[in-house]
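My questions will all concern the structure given below.
Note that one protein chain of the assembly has been removed; the remaining protein chains are unaltered in position.
Moving on, here comes chain A:
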Amino acid sequence: MSTTNSIAQARKVVEQLRVEAGIERIKVSKAAAELMSYCEQHARSDPLLVGVPTSENPFKDKKPCIIL
């Protein structure tokens, strides 16, 4: 019984590996460059990155100013 399970499983593994080995890949340097450019393009509109003025951020409390 364990033999047939193993054969069926081994078959599946081989087929899966064939699919994975066959995909198109690009160089890491190119992939990295594209990740970087996405970050740069969207950096300005990322509130957690650039910070939004307290008046616009619904989560930040408006604290009164104290003159020392």
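Keep in mind that, in the parts below, a residue touches a chain if its C-beta (ideal position, glycine included) is under 8 Å from a C-beta of that chain, and two chains touch if they have at least 3 such contacts; residues count from 1.
In this section, contacts and distances are computed from a predicted model.
For the chain of the complex excluded from view, the name given in UniProt is "Guanine nucleotide binding protein (G protein), beta 5b" [choices: "DNA-directed RNA polymerase III subunit RPC3", "Pyruvate dehydrogenase phosphatase regulatory subunit, mitochondrial", "phosphatidylinositol N-acetylglucosaminyltransferase" or "Guanine nucleotide binding protein (G protein), beta 5b"]. Although one chain is not drawn, its touching partners on chain A can still be listed: residues 1, 3-4, 6-8, 10-11, 13-14, 16-21, 23-36, 38-43, 45-49, 51-52, 57-61.
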